[in-house]
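Rest of the complex left out; these chains stay put.
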Amino acid sequence: MAEQQITSEDIIQEENLVFDRTSLLTDNVFHYCPGCGHGVVHRVLMEIIEELDVQDKAIGIAPVGCSVLAYNYMDIDMQEAAHGRAPALATGIKRTMPDKYVFTYQGDGDLAAIGTAETIHACNRGENIAIIFINNGIYGMTGGQMAPTTLEKMKSSTTPYGRNIQQMGNPLKITELVAQLPGTCYVTRQVVHTPAGVRKTKRAIRNAFKYQQEERGLSFIEVVSNCNSGWKMSPNQANKWLEENMLPYYPTGDLKKPEDK
Amino acid sequence: MAKVTGRIVVDTERCKGCAVCVPSCPFDVIALADEVNSKGFHYAYMKNPEACTGCTNCALVCPDAVIKVFRKKVTA
Amino acid sequence: MSEEIIIAGFGGQGVLSMGKILCYAGIVQGKEVTWMPSYGPEMRGGTANVSVIISDERISSPIISEFDIAIILNQQSMDKFENSVKPGGYLIYDGNGITRHPERNDINIYRVDAAAEAARMETTKTFNMIVLGGLLKVKPIVEMEKAVEGLKKSLPERYHHLIPVNEKAIYRGTEIIQEVRKAKAEAS
Amino acid sequence: MGELKLMKGNEAIAEAAIREGADGYFGYPITPQSEVIEYFAAQQPEERTGMVLLQAESEIAAINMIYGAAGAGKKVMTSSSSPGISLKQEGLTYIAGAELPCLILNVVRGGPGLGTIQPSQSDYFQAVKGGGHGDYHLIVLAPSSVQEMYDFVETGFDLAFKYRNPTMILSDGAIGQMMEKVEIGEQKPRMTEQEIREKYPWATTGKTKDRERNVITSLELDSSKMEKFNRKLIDKYREIEEKEVRYEEIQVEDAEYLLIAYGTTSRICEKVVQLAREEGIKLGLLRPITLFPFPKKRLDELSGQVKGMLSVEMSAGQMVEDVRLAVNGKVQVEYYGRMGGIIPSAEEIVDALKQKFIGG
């Protein structure tokens, strides 16, 4: 049969290329742990900026967290914020350069612990920016301490016997909170450990950029992701754990979406 | 009837052997090599290349963006 | 008497805990000790190393750049530390993954293929104990029983059932370590 | 001559920023400097020049907003008073570490803690030694009149951009609240994005094909690179110390005793010089205008001329340390000060001078 005659060499040809690393990722190797979702979100984000052809209009803000070095990978102008303050930087940038696409990229410790006030107020003011929020339920960079989003009974280096709700409170659904604020136009929760999840995340980020262009207000995209290192699991174990434990508490989907213009 | 076949190319030196691509493939194309790259990682390879449809699933989930996907239409 | 030691390899190889056991053993023998790790952001992968000093006297600087003994467990560490061994000092390495073997001939070089041995013994976690055993064979900086006591002290109670297998690994290390090259006396 | 207006120091600052073509002000209210943002708000700078005005949710948000905008090459400022400035310390050291230009106004009130809302100079150490962590310096300007509040906006921005370093205007409640006659300058245009791209090629204006991406950061995980960066900063501070020292001398030529005072106390000390000279004491005044860089060399020179130096401060004695370091034991250096919001009178300073140096 015809198929039998097709060799790998026939297929692996420039004209058959259907997926390649976006040129907006630099050549630097991610410093992330094997299997960490940060890399996927980085890639998807850069794909959107490439597709929209807005490299020269995009300004990103890296947080303090594992993605502190995001600027080593994203080939756009970037600033590195103080821990938790990315939304404030983004506000300063966007207000003085309203024609740029400004986004922050933040972890759950950064955004939902130390940066709570900046997050809530940027959302409440409806800053015309995008916040990309990687919720891995832990402080990855500093060695796996409890985050506000750490699940009940989940172990971390500061809750070695599991998060005790009585002591530490419930895992904080900050995304549900900001969805309440009139300043946010688009609030959604996504994942990137499955192909379908990645496709939807990409769509969400595309939406966020579109709404920003339309000056709709703040788009808030939570990505529930693994920190396999902090969780002390292999990447695939971690993704499974994520589905079984994180997603029931942090269900995916749109929490808020504006009418199409 | 038009059918598609595909292949992936893994940048083995940059692959971290996380194995996230492995379960993402609907056709069980991918496995980790017994060998390691210079970083000590067991990189991904096509253990079953003919089954690949070029669906890009693996590339979508690869955290290190080290998978290229090729797809070609084949007329049966 | 003071021994200045570097232990270097991948994160996860038990580099830091090997240093700890040495220190505990030193303490049991009434010595002064310091254990100074390299540290960085907590991502997986990358190298880890720890400088250990075991001394009869108060230790002034815990930060050292030349070593009496280097225990080297991957190629990066070999590249980094081979030249930091004091002339006449000791370099002990595991051959697994080593692409460029040590070249100096003014130091004593030993090889202990602990990774392979641990795999054979089906107790990969005892890898570092095998190396430790090898070290103590060629440089008995602490007594063997003290090392086992150190092991006990450094392990939380709940892991004490693992002591026998680790002890075994230490003894295995003393058996498999091999001399590669003795230091040539050089004109000082 | 420009237009003459009667203004508070706090208002002069704001008017100057608008006319200087500043791009943004981000701040949070606090006494005794809330008139800064209130004046801006009344003026609608968005309409006058397109300048952005935003009341932030906190001082921390405000300093980080200017951190962001400064990274984009914008001319931006914030202002606060002591407790608010303490909150900005992390942001300030980030901005210094990222080598960004911006202007911060501290209208000092008495501390520690909530303290008093009355004027003070007790944030001198914080301003000149670095209240934040790490080795860095702010350029610190100390106005002593409402006119200087106005003028130092231009000077401050110029120095900030010249050295890519945050500049602080260290004022106090008296100068902030006081009204004086101010000569107002011309309205300067704000810079266009094109101009910013050309003048500040480091700014995050959006990566174009013709250049590498710009990154604003203060992080460096490699110690040897970090040390190199630290040395680069030190060199910059050295250069600033060589080139940018500013001070004013009043009747110093024949002085046998020297007062050193900045800001509000320097105004009082002008009167002290007058009173002392009426009594036949040859007194002069050196008023540091830049607190960092401090007029060390000039003081060192003067240590050969005078018999004693008196640092007059509204603090427990902070600048006096820099005076001592400058003269390195070559002349007796004393301190006189008041605290808690109290401004010393010229008469009591004369007494202190006599008591410390002349006897009785």
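Which chain is which? They are A, B, C and D, in the order written, and residues in each are numbered from 1.
Heads up, the rule we're going with is that contacts are C-beta pairs under 8 Å (C-beta built on N, C-alpha and C of every residue); 3 or more make two chains touch, one makes a residue touch a chain.
Model, not experiment: these values are computed from the prediction.
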Q: Would you give the formula describing how many of each protein chain the whole complex in this file includes?
A: A x2, B x2, C x2, D x2
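The working rule: only the chains that are shown with their structure count from here on.
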Q) Between A-B and B-C, which chain pair is linked by more C-beta pairs in contact? A) A-B
Q.
Need the CA-centroid distance for the pair chain A / chain D, whole Å please.
A. 40
Q.
By the touch rule stated above, which residues of chain C touch at least two different other chains?
A. 41, 45
Q: Two or more other chains in contact with one residue: find those residues in chain A.
A: 32, 34, 68
Q. Where on chain A does chain B make contact in their complex?
A. 1-3, 6, 8, 10-13, 16-22, 25, 29-30, 32, 34-40, 42-43, 192-195, 198-199, 234-236, 239
**Q.** Residue numbers on chain D that touch chain A, as the complex places them
**A.** 23-24, 26, 52, 54, 56-58, 60-62, 64-72, 74, 76, 90-91, 94, 98, 193, 204-209, 213-219
Q: Report the residues of chain A in contact with chain C in the complex, numbered from low to high.
A: 31-34, 66, 68, 140-144, 229-230
